[in-house]
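What follows is a short report on a single structure.
Missing here: one protein chain of the complex. Every other protein chain is in place.
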Amino acid sequence: MSFLISVAWSALGLAVMFAVLSVVVLSMVWLERKALGRLQLRYGPTRTGKFGLLQPVADAIKLIVKEDIIPNDSEKAIFWVAPVIVVVSAFVIWVTIPGGDSVVIKHLPLGLFYIIAFAVIGILGLVLAGWGSANKYGIMGGLRSAAQLISYEIPVVLVAAAVAILAQSLDMREIVAAQSAYPYLVVLPLGLVIFFIAGLAEVGRTPFDIYHAESEVVGGPFVEYSGAHWSVFFLAEYINTFAIAALTALLFLGGWGGPALPDVVWFLFKTYAVVLVVFWVRGTFPRLRIDQLMAFAWKVMVPLSFYTVIIAAVYRFYDLPWWSLTILSLAGLAAAGWIIYRRMTAPARRVIQIQERLAAQRGAAPSPRT
Amino acid sequence: MSTQPDTLPDIQADRADAQPVEMLLNMGPQHPSTHGVFRMVLWVDGEKVVDVEPHIGYLHRGSEKLCEGEQYHQIVTLFDRMDYIGNFNNELAYCMAVEKLMGLEVPERAEYIRVILCELNRVASHLLYVGTMGLDAGAMTPVMFSFRGRERVQALFEAVSGARMMHNYFRIGGLKEDVPDNFRELMDELMPILREDVEQSDRILTFNEIFLSRLKDVSPITANEAIAFGLTGPMLRACGYEYDVRKAQPYSVYDRFDFEVPVGLDGDCWDRHWVRVQEMYQSLRIVEQAMEQLPDGPVASPLGRRLIRPPAGEAYVRAENPRGEIGVYLVSDGTDKPYRLKVRPPSFCNLSALRRLLVDTWLADSVVVLGSLDIVLGEVDR
Partner (left out) sequence: MLESLKGMMLTLASTVTGLRRPVTQQYPKQATPVKPRFMGFPALTWDGEISEPYCTGCMVCIRNCPTQCMSASMMDNPKHADGDSSRRKIVDYFEINLNRCILCGICVEYCNFDAIVMSHEHEMSTYARNGDRVDLPALLEIGKKYQEATDWIPPTVLAKQKADAAKSAAGEPAEASGG
């Protein structure tokens, strides 16, 4: 009997989760369009409802009503099942992401492990979508997504491990409780940066939107999808973005901890703040190339995340004061930033130097023409 | 495809030595980043471009042939529509060709106004380039920033010529009419804002680390090769070769202004971008000087509305367009229509280096390289 009740509760929880996440996606679509508009000197949506608030609803209706085209040459079964895999994996991780101390569908003692394990499955859906749609751009995008997402899974996992070392637990509730004194943002800024960047790559947002790059592979795995099928991918993308933002908030920003307000409000506030930063990054940066993306993952992100794990372990083992971890972390960040700065801007600065030298020469001996 | 008729060339046969790992990727004419209706057939090995075959002609309108059927004053409208981003520069090149053939003297004020409009047009064209380059590299915002500036320039064009793009404002021997009375106020209002817009679209993109890593050392070309390919304009100057028709063979009143010719170093995509950005500042400098020197006087053509019949003969005129050197070769047989009019379009000549630039780059680079060529298909296909 108690088992049945538990099942019923879980089912109810899943239904509620689905409803809440749908609302979250709608709010994120609106927020993204509005935020991007503002960043780009535009208004964003204004026509549908006050401040264009009904725009995502209109978008959703349009997508569902649209004809769902399935290419003749596609592998029908794979083509059909790929979006389902993507969206299910996106939804399933939310089972154990807590929105507050008791706001969770199923509390798992190994919650962080579960989340990371299930987040990977979505890649399979993307590769299948690219392959099944019998389109060269789709194949290109699918393979790109496989390479990209698997590479960036490693930093995410390692940084999550570092946090687990600090908190001595894989339980989300205990990780948040361990941050009651100070959020891990303070002690592990390096971890936050790595987690955020790798998270962007995980969900394929600019500057890592390589597998569905509009100007190169025209949507990648999604190129042949339309209507409701495409909207499912869209849904999964936004849920994943929200999940990464929520995890950033939970692991580094102190989760739902905060004064005065109820815990869910704090959680949503922090998560939406991270989401806004994601949109802000999207509104500023160009996209990396696939080889640069992989090089960045294996040459910068993975070593740095190993470094994060090591300093967290050393800190735990020798029981150092908390600020020593901050210093170690910032040192790693500064070293990485300096190397990137030197490597990337050096050739450009050389051009400027030579240009200035030429101008100086010309100033010394004015050219006969002027 | 089995449905293909036999008469079409079998593209598979062109590369009989193709490796089994190679994939034929048809990019364009309906691809978001092929700048209009350009089509590239790419052979890719994974993400590497092995070979490329460009297909042009989707926008062919037979402009040169149409010119033979139009009277001289009507051809200006056709030149507006060749390089539809640098309209004024194109009109200028054509008008100069006819003026050279007829030995016409253009009123000084008209020359100055022509230079002002052409340089503003260059700024507008390069702003468009910066925006689309950002889009090609995956940044969404620069295009909004740069279109804001371009929009302001176009508003000025509308106030002067009555049209935002297809102006038909230059006439053989002068201008259609004088600039509006409040031209100086309009310019005083425009220039500081435009400079700010140019600076912003420069700041958001040029030295961004990701943008740099995308463009720097991508498809470099040496100056010798560039000359051999006939590249001109920013494409050539990016290789470090200082060649600008405005300096090398000053036309109109360009010899009266003090400006630099920015040159790059390595001839790669970033240098091309950087040269264009610097050119915008130089163009603004020229406009400011021209506004200071702007004399009073007539602007209308001494010919008035008379039918133009240049003497039999031929003339070749070159001018510096935003995209490179435009050449107009005009043959007249003494009638009211040209016997032959040949245009050397800069985009077309620059595009000829595409294969050299694209082979052995990444697929993602092919988009960036094409963007850095800054082609206008209206001019390539004519």
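By written order: A and B. Residues from 1 in each chain.
The rule is simple: a residue touches a chain if its C-beta (ideal position, glycine included) is under 8 Å from a C-beta of that chain, and two chains touch if they have at least 3 such contacts.
Since the model is a prediction, treat every value here as computed from it, not as a measurement.
Enquirer: Identify the residue among B:151, B:185 or B:258 that touches the chain left out of the display.
Expert: Looking across B:151, B:185 or B:258, the contact with the absent chain belongs to B:151.
Enquirer: Touch as defined at the start, partner being the missing chain; which of A:122, A:155, A:183 or A:283 qualifies?
Expert: Residue touching the absent chain, from the options given: A:283.
Enquirer: Considering the whole complex, which of B:50, B:98 or B:160 touches the chain not shown?
Expert: Hidden-chain contact among the options goes to B:160.
Enquirer: If you put the missing chain back, which residues of chain A would it touch?
Expert: Within chain A, the residues touching the omitted chain are 38-43, 46, 280-281, 283-285, 337, 340-341, 345.
Enquirer: If you put the missing chain back, which residues of chain B would it touch?
Expert: Those residues of chain B that touch the unshown chain are 70-71, 73-74, 76-78, 80, 141, 145, 148, 151, 155, 158-163, 166, 168, 176, 180, 200, 203-205, 207-210, 305.
Please note the rule applied: only the chains that are shown with their structure count from here on.
Enquirer: Between chain A and chain B, what is the separation of their C-alpha centroids in Å?
Expert: 40
Enquirer: What does chain B use to touch chain A in their complex?
Expert: 23-26, 31-33, 47, 134-141, 144-145, 148, 204-205, 207-214, 216-217, 247, 250, 255, 258, 260, 262-266, 270-271, 274, 362-365, 367
Enquirer: Within the complex, which stretch of chain A touches chain B?
Expert: Listed in rising order, the residues are 36, 39-42, 136-137, 140, 144, 206-207, 209-210, 213-218, 282-292, 340-341, 344-345, 347-348, 350-351, 354-355, 358-359, 362, 369-370.
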